[in-house]
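Structure provided below as structure tokens; questions to follow.
The complex is shown incomplete by one protein chain, all other protein chains being positioned as in the whole.
To keep things simple, chains are lettered A, B and C as they appear, and every chain counts its residues starting from 1.
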Amino acid sequence: MSDPVLPLGGARFDGLIAVEEVPQGMVALRGSLDAEAVKAAVTELTGAAMPDPLRATRQGDHALLWMAPDELLILLPRADGPQAARDLADTLSGEHALVTDVSDARAVFALSGDDGRLRETLAKLTSADLSPGAFAPGTVRRTRLAQIPAALWLTEPGVARVLCFRSVARYAFDLLSEAGREGSAVEVL
Amino acid sequence: MKRYSAFAVAREALTGHRGWERAWRRAQPKARYDVIIVGAGGHGLATAYYLGKRFGITNVAVLEKGWLGGGNTGRNTTIIRSNYLQDPSAAIYEKSRALYETLSQDLNYNVMFSPRGVMMLAQTEHEVRGYRRTAHANALQGVETRFITPAEVKKIVPIIRLEGPRYPVLGALWQARGGTARHDAVAWGYARACSAMGMDIIQQCEVTGIRRDGDRVTGVDTTKGAIACDKLGLVVAGHSGVLAQMAGFRLPIESVALQALVSEPIKPIMDCVVMANTVHGYMSQSDKGEMVIGGGADGYNNYTQRGSFHHVEETVRALIETFPMLSRLKMLRWWGGIVDMTGDRSPILSKTPLQNCFVNCGWGTGGFKAIPGSGWGFAELMAKGHAPLTDSFSLDRFREGRFIDESVAAGVAH
Amino acid sequence: MSTRLATGGRLIDRSRQVSFTFDGTTLRGHPGDTLASALLASGRTLVGRSFKYHRPRGVIASGAEEPNALVGLGQGDRFEPNARATTTELFDGLQAASQNCWPSLDYDVGAVNAALSRFLPAGFYYKMFIHPRAFWKHVYEPFIRHSAGLGRAPAVEARDPDRYEHFHHHTDVLVVGGGVAGLQAAKTAGESGLRVLLVEQTGHWGGRAPVDGGTIDGKTPEDWIGDTLQALDNMPNVTLRLRLQGAGLYDHGYVLGYERLADHAPDAPGPRHRLWRIRAGRIVTATGAIERPLPFAGNDRPGVMLASAVRDYIVNWGVSAGDRLVVVTNNDDAYRTALAHHRAGLTVPAVLDARPEGGGALMAEAQAAGIRVLTGRGIAQVNGTRALTGVEICAQAGEGTPLETIACDAVAMSGGWSPVVHLWSHCGGKLVWDEAAAAFRPDPDRAPIGQDGASNVIAAGAANGQGDLSSILKDAEKAGKTAARDLGGTPSDASAPDAEQPAEAPLAPVWMMPQGAPHALRAKAFLDFQNDVKVSDVHLAAQEGFESVEHTKRYTTLGMATDQGKMSNINGLAVLSRALNAPIPQVGTTTFRPPYTPVSMGAIAGEARGPLFQPIRRTPLHDWHETHGAKWEPVGQWRRPYCYPRAGEDKHAAVAREIDATRGSLGLLDASTLGKIVVKGPDAGRFLDMLYTNMMSTLKPGRCRYGLMCSENGFLIDDGVVARLDDDTFLCHTTTGGADRIHAHMEDWLQTEWWDWKVYTANLTEQFAQIAVVGPNARKLLEKLGGIDVSAETLPFMAFAEGQLAGHPVRVFRISFSGELSYEIAVPAGQARALWDRIVDAGAEWQITPYGTEALHVMRAEKGFIMIGDETDGTVIPQDLGLDWAISKKKDDYLGKRAQARSHMTDPDRWKLVGLKTLDGSVLPDGAYAVTEGTNVNGQRNTEGRVTSSYHSPTLGHGIAMGLAHRGPERMGEVLTFMRDDGKTAIEARIVDPVFFDPEGAKQNV
């Protein structure tokens, strides 16, 4: 099989911050996050600890993002998506859970730069409170980015991931590039 | 009633305009009336006017908790059109439009009806189909409309950007005899004419209760005392639910905030009304030069007369996309009105569970254009118990599933 | 005449000059000037014409309240009408032009209206132009429209080259207004450690204090401001922002901020305007107060200005309003203007104090300085039209008999101060009438409330009705503490600074000067300068019964100009209350609406313009379609190819070719936009049985079934093929528009009605591209690609298979929307392009032809398949469409079942689906209605049906249509009469079976 094509072929923008489209394996899990079997399966699969609500945990190139009370997003290498989804589904075959590979359904952008500029760039587009006190590293915030739904994950100061649906990848990239233009720093965060 | 005319104005000018009398009498409630209309907005006043003019019923009181014309009549975008899809809608809105044409003369009050044309842009194949269908329906309903080409659109509205880019203009439904009128003048003109017929318009008079004897209404309690009546008409856009509650029945209505905006005045750039429903924006230019713009309605129940700002944003961005030259123009003010949304988004002009109590409500976002027709039909319903213009808009349609759904045409009601 | 003084001007940099043009003339000013101060410095007293009477007008104020000095700024794509000269910061190369005058500012034809003004009182147009009817549209209105309007309109094809953006900011305390009150409130709140944002609409801090004088903690206001700013700068939790206006206040602490970044520096990089959406726990409105003019005859003449403005121009910009300044006042503050003018070495021939006993310390100071003070006096009228020559003075108590003429070239007037209560009022805050100050101020007991029901707005300083410097600072300090405490912060116990100012004698309200002015004077005493509303107009409104303040406002247009009545509302209100002989509080105020000053549409739209206006949704094959000449059709936010015209081909030809190729050999469709929702769980079957009209729980794994979904109101809302992946997993296909809507619909019922059912859903629409391979050679192609057995035996109609096709993981559904042998291939989106390319290559031997949405529509119509949105429109139930076969009789419930049992839904007279074939083979007009004899009660032509879909069928060579007709299916063979687009000529069509092509289904069952 051929290499999967990224929605924007790995587009990149450099301005107040850097924005780069990156490949990302993603598996969505819906199920009871309290169920021991579920916890065991996902922590086993990723090596990351079970995340608290609105948080993410990481282990190497794997991560667990809390998306909803009954939903996790598992991040792993791009190529591992389908197999991981199958394995996880098998592991949880006894449980009431739904596991799907969504690696192709979403676009992922890596944002990096000065922490304040990065927060400001996003704050031009979302109503979520992104001030350091409210949006600390490790936080995952599903919100509205201008006119589309998106998930924001601040992995560490000055580094973030933005996830959105594949079909609007171009729109999201153009938004971030516009908001991150040189000369438009707000300089309050 | 002293007649208005240029000569009268000239004559008064010489004496410092000291001779003008009150436009409507200051009235105190009598103990009893043949008919009480609750709500001195356009619809209530028009109802009273036609009760007198068509049926000789002049022992009428119009009760208003605030000041007459102070509700949605005075806070809408004044668009008048009748290019509706369904027969009952087309009938009442066209009757209304026709009455508007001669209203200034009928009332001897310049309501500035300006048949400058209403254009509804078709920006998707789906909208084209919807408007073509509407044009077909209108032709059979006696409503003059026509589906026009993009070239014709540009000719009528030079400031429009046809190529989109997002939603190219594929054509438009054009009603040349639609237009606008001066909203306050409509209420004031009717009020003046009602008062001249001897009717009492009682402002600052809030209805606090509805008196009943079994399933008959006997009168109302108000902040100015109890008043008896033979027939009661509830015409209180934005507060119908509250009044119905007093009368002891519920309505298929939710009240939401709808916003409108005006820009600073500029010299004339657009002579007609343009509605772009795909991008949710519509606009006309007032005689004063302001761009008058309709915004969106909130999706949640709300009695505060302020909407949510993001609707203003959505509307303005749509208009800049459609009319890019507006970008550096400044918005002067925006405000909200409370509109009653029914289950099928069409109005209710109906009898109620109470024998002699009638309700006229649920005009949603499009009540202003209907004022004369609504008054004409509702007066007949109250006088005779039924009326061709209003029978389809009865309350029981919701039980029977006999809806009048205008949203099926691409055009939404405004 | 106004001019630049030799010294002074705290805000300007005299060492540098900038040049600008006004009506084409090049003038000079200094950095720090506003356009207004620079115009005055250049002796430009006449700057514009009024709205109604085109009267000559000059600068009257020094801030956002200015009603007169409006200009057109810039040129071409950057032209902006109605810019306030008083808030326009000067920059080199600025181009300004006067407005509402023709041919020129000095000689304006429209000025004839002034001469006719007695014939044009308030509301004159309601009483005139009634006859003849046609004249309103054709004669009167065009004339009014032309003479109305204010600024010139931007060019028809103007395209704003500037950028705009939004910014969301969350703070604990927002302080609006950067005067001494705002600074103090911010400092006090900041000391608690809470997040504080302080915004100021102008380009400098401190507000009026440096102009008005006094001492704070023994320092000059200027020094105190400097020190306080320093202290605030040192607080990391405090953010200071200039040129950012608190424009509107909404529910739950939402404040709209309007930041003008480049209006004063057009070459600066970055956006021109930034719209802030601020969320604040507490909002302190330290927005100051605005001085009121005095209503006397001729108060609108160029050269008559607000006393505070005259002072501002002297102190801030080193500009004098004139050489001889008469000051007229009803309060002590205006004496500061007299003294400032005097200190500048200019003449103050007299201060006219309307109060019988005059004022206090400041009056004494003025007298000590040798300034003549006349108490109990006012202005009867003003001499000179474009330039003042003098004023006739009279007794305020009288009717205006001139007592003396005083020569002067400028007048400074002060009618007292009105707190700026706009933000307070935007979100429901109420006002209380303050007798002493003769002004409305915020009523602390009826403040705006936040989501928790507690007051979330605190007015401070002059905006809260405080007069002298000391109480302003104490009030601000209290506001800062209250805000901090409300939010759980602990403010420092530092107390407010001590301020000193001369004690002031009480103001005496003056609503007409002189109080007994006859009509002739009232008709020249202006309340609303921009809209030309005079005292006599308000009297007329009252006389005619427009007793509510809202009536009067609307009848006279008082306060409806671009300044929103900042200077005129209180005066107008007071005049009305006097005319009605009712106390002012009883008459009430008009409602304040956002924004505080006009906001550019560009700023409101923000980044959402051009490519970012709305998202465009692209399928994984978008680029291929683009490069292969697809004509796009917007479907919701998606783009789908409508057809792929070749060189020299029009759309119709292209569509016909695509259909012929597909039916004749092999077609290819990008069906990726179809919704794909996975529904899994032990209760999945039960759930889908409720969602669909037909039975899904009996579907066998590996098989597909077409299903219908209705709203609870009975109407058809979506349709699509459901595939059962395994015992408790289904894949539901929806229409393109349905994907998100239906997924939300499912979640709604699962979460809020059947929350105990064990079902999970996932919307995988974008995970998979869906490629439809359609036509007689479809199977051959798949076999050539290899990997999956697609023989009729192993993959029969309405079945699906999973596996590897040409090396790609796929799910192949054998379903058909065209009546042809057809396979829909779902492949991970990231591999879609690769597979598509392989298919195109492999299909070459069968001339594989990509087709678009139009060919899709025609082919489904040829087969009589309904299309959601065409055959359905929100009023159609499945039974209308002859889809009873898809409505399970066995189920005792499904969404919509009860609704479909209502009397109108079961009425046998409903219009039902039929095929329609014109007698002459032509194409029926889309949306046409079938007519019958006669008319209904409302005189509308009777109808008995309508066309829902109509096409030319290249396959059959004639027009085909589907439609709804009265008792349609019972009337096979009957001929209906439809109306053409002209609504007059008729076209006849016969009722036929809606399946026009291959009714036996021979082509798909192979």
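The rule is short, and it goes like this: a residue touches a chain if its C-beta (ideal position, glycine included) is under 8 Å from a C-beta of that chain, and two chains touch if they have at least 3 such contacts.
Here is the rule we use: contacts and distances are computed from a predicted model.
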Chain left out of the displayed complex - its UniProt protein name, from "Spore germination protein KA", "NADH-quinone oxidoreductase subunit K", "NAD(P)H dehydrogenase subunit CD" or "Sarcosine oxidase subunit delta": "Sarcosine oxidase subunit delta"
Where the missing chain makes contact, among the chains that are shown: A, B, C
Contact residue for the chain not shown (choose from B:69, B:117, B:171 or B:241): B:241
Of A:18, A:35 or A:54, the residue in touch with the unshown chain: A:54
Full-complex contact with the absent chain, from A:29, A:42, A:67 or A:189: A:67
Residues belonging to chain A that touch the chain removed from view: 53-54, 67-69, 71, 127-128, 141-144, 149
Chain C residues touching the omitted chain (full complex): 250-254, 277, 279, 425, 428, 430, 449, 451-453, 550, 591, 712-713, 744, 747-748, 751-753, 755, 892-893, 897-899, 901-903
Residues from chain B at the interface with the omitted partner, ascending: 66, 70, 75, 239, 241-242, 250-255, 298-305, 308-310, 335, 343, 398-400
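The working rule: only the chains that are shown with their structure count from here on.
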Whole-Å gap between the CA centroids of chain A and chain B: 49
Residues of chain A touching at least two other chains: none
Interface hub residues of chain C, defined as touching at least two other chains: 277, 608, 614, 616
Touching residues (chain side chain C, partner chain A) in the complex: 163, 165-170, 195, 197, 239, 241, 268-271, 274, 277, 279, 607-608, 611-612, 614-620, 637-638, 678, 680-682, 758, 760-762, 764-768, 804, 807-809, 828-831, 833-834
Interfacial residue positions of chain C with respect to chain B in the complex: 51, 78-82, 118-119, 121, 124-131, 133, 136-137, 141, 144-146, 148-160, 162, 248, 250-251, 254, 256, 277, 426-428, 519-520, 523, 536, 540, 543-548, 550-551, 554-555, 557, 562, 564, 591, 593-595, 598-602, 604-606, 608-610, 613-614, 616, 633-635, 642, 713-714, 869-870, 873-875, 899, 902-905, 925-929, 931, 936-941, 943, 946, 979, 981-984
For the chain B and chain C complex, residues of the former touching the latter: 4-6, 8-10, 12-13, 16-18, 20-26, 66-67, 69-70, 74, 87-88, 90-91, 95, 101-102, 104-105, 108-110, 112-116, 123-126, 129-130, 132-142, 147, 158-159, 165-167, 182, 184-185, 188-189, 203, 263-269, 279, 285, 287-289, 304-306, 308-309, 312-313, 316-317, 319-321, 324-335, 388-389, 391, 397, 399-403, 405, 407-408
